[in-house]
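All protein chains but one are shown at their positions in the complex.
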Amino acid sequence: MTDYQAFKVELSNNIAHVQINRPEKVNAMNAAFWTEIIDIFKWIDDTDAVRVVVISGAGKHFSSGIDLMLLASVANQLGKDVGRNARLLRRTILQMQASFNVVDQCRKPVLAAIQGYCLGGAIDLIAACDMRYAASDAQFSIKEIDMGMAADVGTLQRLPRIIGDGQVRELAYTGRTIDAEEARQIGLVNRTFTDQASLLDGVFAIAREIAGKSPIAVAGTKEMLSYMRDHRIDDGLEYIATWNAAMLQSTDLRVAMAAHMSKQKPEFAD
Amino acid sequence: MTDYQAFKVELSNNIAHVQINRPEKVNAMNAAFWTEIIDIFKWIDDTDAVRVVVISGAGKHFSSGIDLMLLASVANQLGKDVGRNARLLRRTILQMQASFNVVDQCRKPVLAAIQGYCLGGAIDLIAACDMRYAASDAQFSIKEIDMGMAADVGTLQRLPRIIGDGQVRELAYTGRTIDAEEARQIGLVNRTFTDQASLLDGVFAIAREIAGKSPIAVAGTKEMLSYMRDHRIDDGLEYIATWNAAMLQSTDLRVAMAAHMSKQKPEFAD
Amino acid sequence: MTDYQAFKVELSNNIAHVQINRPEKVNAMNAAFWTEIIDIFKWIDDTDAVRVVVISGAGKHFSSGIDLMLLASVANQLGKDVGRNARLLRRTILQMQASFNVVDQCRKPVLAAIQGYCLGGAIDLIAACDMRYAASDAQFSIKEIDMGMAADVGTLQRLPRIIGDGQVRELAYTGRTIDAEEARQIGLVNRTFTDQASLLDGVFAIAREIAGKSPIAVAGTKEMLSYMRDHRIDDGLEYIATWNAAMLQSTDLRVAMAAHMSKQKPEFAD
Amino acid sequence: MTDYQAFKVELSNNIAHVQINRPEKVNAMNAAFWTEIIDIFKWIDDTDAVRVVVISGAGKHFSSGIDLMLLASVANQLGKDVGRNARLLRRTILQMQASFNVVDQCRKPVLAAIQGYCLGGAIDLIAACDMRYAASDAQFSIKEIDMGMAADVGTLQRLPRIIGDGQVRELAYTGRTIDAEEARQIGLVNRTFTDQASLLDGVFAIAREIAGKSPIAVAGTKEMLSYMRDHRIDDGLEYIATWNAAMLQSTDLRVAMAAHMSKQKPEFAD
Amino acid sequence: MTDYQAFKVELSNNIAHVQINRPEKVNAMNAAFWTEIIDIFKWIDDTDAVRVVVISGAGKHFSSGIDLMLLASVANQLGKDVGRNARLLRRTILQMQASFNVVDQCRKPVLAAIQGYCLGGAIDLIAACDMRYAASDAQFSIKEIDMGMAADVGTLQRLPRIIGDGQVRELAYTGRTIDAEEARQIGLVNRTFTDQASLLDGVFAIAREIAGKSPIAVAGTKEMLSYMRDHRIDDGLEYIATWNAAMLQSTDLRVAMAAHMSKQKPEFAD
Partner (left out) sequence: MTDYQAFKVELSNNIAHVQINRPEKVNAMNAAFWTEIIDIFKWIDDTDAVRVVVISGAGKHFSSGIDLMLLASVANQLGKDVGRNARLLRRTILQMQASFNVVDQCRKPVLAAIQGYCLGGAIDLIAACDMRYAASDAQFSIKEIDMGMAADVGTLQRLPRIIGDGQVRELAYTGRTIDAEEARQIGLVNRTFTDQASLLDGVFAIAREIAGKSPIAVAGTKEMLSYMRDHRIDDGLEYIATWNAAMLQSTDLRVAMAAHMSKQKPEFAD
């Protein structure tokens, strides 16, 4: 596995574990973080042996969000012309968004395991994952409002597809911190666990479950669910019909059917 | 009432009861099911005396989903050319989708009453209904993932409009079975009942309630709510203004107003 | 502050309090209501000193919805030609919708504080607000169905973005009344309070919280959240990048950063 | 071939010739026309041997549009309640639209050959075809405006995708008649021919050309071009990638490649 | 008729003639222009006796576009904070756009008659009209590019619906001036006339033609054509079915039919 500055990445049993690995900095998202995550997810997408991804944070906290040093360095590049500054800022924001778009567009399910702080940019990150699970000490806050800015790397775009409109607005306008239990009640996380160890156990158990399914079927399911966030029902129906026109010719259906008949667990190729 | 192989259909008090009627086969959806449902809903749409529809399953279970014999017969039609197979599969999937589209597009509200198994294709079916109610023994599972395929007759398209994104992804990737109470908590069913008898009592009570309202008003309300799953708020506002430009000239408003004044229950024409 | 017939409007601490003020008529929405609300929100939008809005109802009830006298006066304008009547009705409905569109499109967050009746048109109104809070005696009903008509000033368009599809359909088809606690459980209101006094205390506390944030950041956040009800995630990401290309050049970021460093509460200009 | 009252249908050389066959009534579209066209295009879609369709009109004129007797019979079904009349009219219009939707959605290219009158409903029909060709005596008019109504079976929806906005508005507001040459200049027809005989020769020559191509490739091309009238470029790119994921595994590519190498005309299966 | 500073407005024979009336300033669009146009079109929309609108320019030129004095006064309102300047500029641009949106959304057809200069903002204006006609001396230029800015009151949004993509890009990037004949060839104007007198004669003749049609039918036709610039074909079909459900119950169909039978010109009510 490649060495990364901001991450630790492991692959075993078809599960890639992507760990933010700057615990001494509360896993703040520095320059290395934003570029390395693109490489990591390109490798995940290109590697058929990876069937599921778990994202977690090393140490006591998931992540405190963007590194303030990085923000300062962007500010330093600004010049005198407002128009050319705007051109530069727009380009920079689009680049940072791209770092989380690779998570969102990853062809395999991505599960987030969250303990401790999950603030600002960390909310943007977990909103790009498929499912979220939390330890009971987790704390969530859309912190950007306290920096005098509207969040711009995904929270305001993706969270409204995950939790109710009334709740997302209150959280975004006030920056109020919620705990794991409230996060579960409003649908931000699927399930809570008593502590970090049982959190990782629980999340990896779900990941193993998914890794045992046909990767062709899982990929099709994810493509459709992501598609439906932004498309009409009739378009979605036509799209899955076109998709399955190829995929139902895969051997995985026969493998599944045979296993079903013989009451055995099916074994699918990558 | 016409005789059907896979259904039993009754109409009384303006409520059509459409019952899947193959209890000895766990109400599995065979070839007759997929074609008869189209005829049934065409009749429902054309018959003004039908104001509400209840879908239920005869026997201990709602339905175990698509009949595996049917799947096998589709597989048998495939030939050697992948392209022409794809053409055939696409057409077949679109046809099967059409069987549930008639439920979705039905001009009257459709209520599903669910007990026991509700698996695979049965989830696709209830996702096309307006509201879902369950007996406490109901079990729900997006079973397609275990057949090595992405669900392709509506679950992945319609369920994300009904339950939260995080939950739908976990259920679709893992095929995990949930019970009636969990289904209620995540919003998949509106209400649960202790057993099948009280389920049908409860659902028919709601159906009677709706059957007593102006059918013109109910039809407009359904049209708008279905429209809003896929359209913008501004488009929806313009559409209801155009719709009500005709419908507010109906006598039903005067009937309702007169009943309101005289504190009596209004009687609306079909 | 201008004198209004149907409202009482106050501004203090950057919070505009817009109170429906016809308690003797259960705050029914008469002709003055529909025109004055447009003027009030134009003033709010043009007045930088207003940073948050609270809408409430004077007396024991929030509002019983549209004034039936107003409906009758529209009916009286109808003539003999169905086509020209339709032209007139369509125009009238679009005008009434415009009265709630100004609430929806207001550049500042709008919080609704609801006690007692919240019926028919009152649901249309609160569906156009950012967040809703209720006293324990609140009662909600989509009353239009009982007037023989489909709701046409916003409920059917905006409510499906706020609460689950299954619930909204049951409430809209049956007109069933729900109380504050059920409203909270289905996500219609964010929080409940024991009585009207604690409701207003609670809502104004949240309003003050928001009024203390950067108005540039809050406006951007609202713009994005409203945008995302109707737009794709990729469009939303591009839009916020364009928006923040200007707004990140605001002084508010420096003010926030400086306050953060010095552990003081930031003071933002209007 | 089935016998039809309003049409004559022939199949030879993989080309279906669908001829409107009521020359003594200027090919006016009567009740039989609207139902038979659905059966005809169902047969075309289900018959792989049909690769291209030509629509023409028997006698001196293509068609004078909807039969006024049919309009009158609809009017006769109207009752006293404006709301229920509206329900009936809406249903009737949607049914008539369905008769031209089958032309639009036909999986094979449809070429219209037009001589003489092409008025009202006939414009709605040719707007649903892939390409239009005209004899020099052709006359086109959006006649509905002179019947006191907005055209409602497709002209106003599909024509703006075919000709320029400025031209379509003038023609639709005034009902002005244009001849074949003007129709060619504004892009309504692709090419003109001196008379009816050379028109049919020319159109069948183009049809033969298309019938000689891979039907898999032609179907994919039509699906994409129709899709692009209503979808975004990025969606279209993703759709063709999904479509071709199956279709590029067809033998037709190898057939085409082999023919290309050996400089022979390829022979594709249906 | 009200007195306007920037316009002269006349109504005769159901045709409103809206003339930009600052010939000594080449009809440059000053502050009065931008507010008065809103009042004028509100009057047009509310006045059933107006069935068609002609926009023209007094003197030798149609209009040289926005008054540079007005631009300067906006610049003078800008302060030191880039964010608050952006807020102000965005609001101002949206307001100016609103002045041409009323033209676009006018319920009656709007015809532009153009001679001499038609520059910058004047292109934005005519792009919001239904049809455009020009005298042979007309000169068109998307002048904004030479002021160092992207056009922002409609040209870049509406022109691509009117002329081809390749042409609109060349004109917008270069600001190249084209004459009446080239404008006609690329579809920007429908027809050219030798001089201003024959231009007005010709345009009023078309206007009279339209004014003689059923205003119900013309309004429906315009609504649909405008709708189709931004909506899908299937949505358009459903919308016209809903629209005509009311409008086909109008007396205008019977008036038209009777006139058709008796070979007389129909007389429609306003």
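Labels for the chains are A, B, C, D and E, by order of writing; each one numbers its residues from 1.
Note that in this section contacts are C-beta pairs under 8 Å (C-beta built on N, C-alpha and C of every residue); 3 or more make two chains touch, one makes a residue touch a chain.
Keep in mind the model is a prediction, meaning the values are calculated, not measured.
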| item | value |
| --- | --- |
| Listed residues D:140, D:173 or D:268, member touching the removed chain | D:268 |
| Hidden-chain contact residue, picked from the options E:42, E:60 or E:169 | E:169 |
| Chain not shown: contacting residue from E:78, E:197 or E:258 | E:78 |
| Residues in chain D touching the chain absent from view | 109, 130-132, 161-163, 187-190, 206, 209-210, 213-214, 216-218, 220-225, 228-229, 232-234, 236-238, 240-250, 252-257, 260, 266, 268 |
| Contact footprint on chain A, counting only the chain that is left out | 81-84, 86-87, 216, 219, 246-247, 249-252, 269 |
| Missing-partner contacts on chain C, residue numbers | 231, 235, 239, 242-243, 245-246, 249 |
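Here is the rule we use: only the chains that are shown with their structure count from here on.
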| item | value |
| --- | --- |
| Where chain C and chain D overlap in contact partners, by chain label | A, B, E |
| Counterpart interface for B-E, drawn from A-C, B-D or A-D and sharing over half of its contact pairs | A-D |
| Whole-Å gap separating chain A and chain E, where each centre is the average of the chain's CA atoms | 48 |
| Whole-Å gap between the CA centroids of chain C and chain E | 34 |
| Multi-chain contact sites of chain A, meaning residues that touch two or more partners | 82, 161, 229, 234, 242-243, 245-246, 249 |
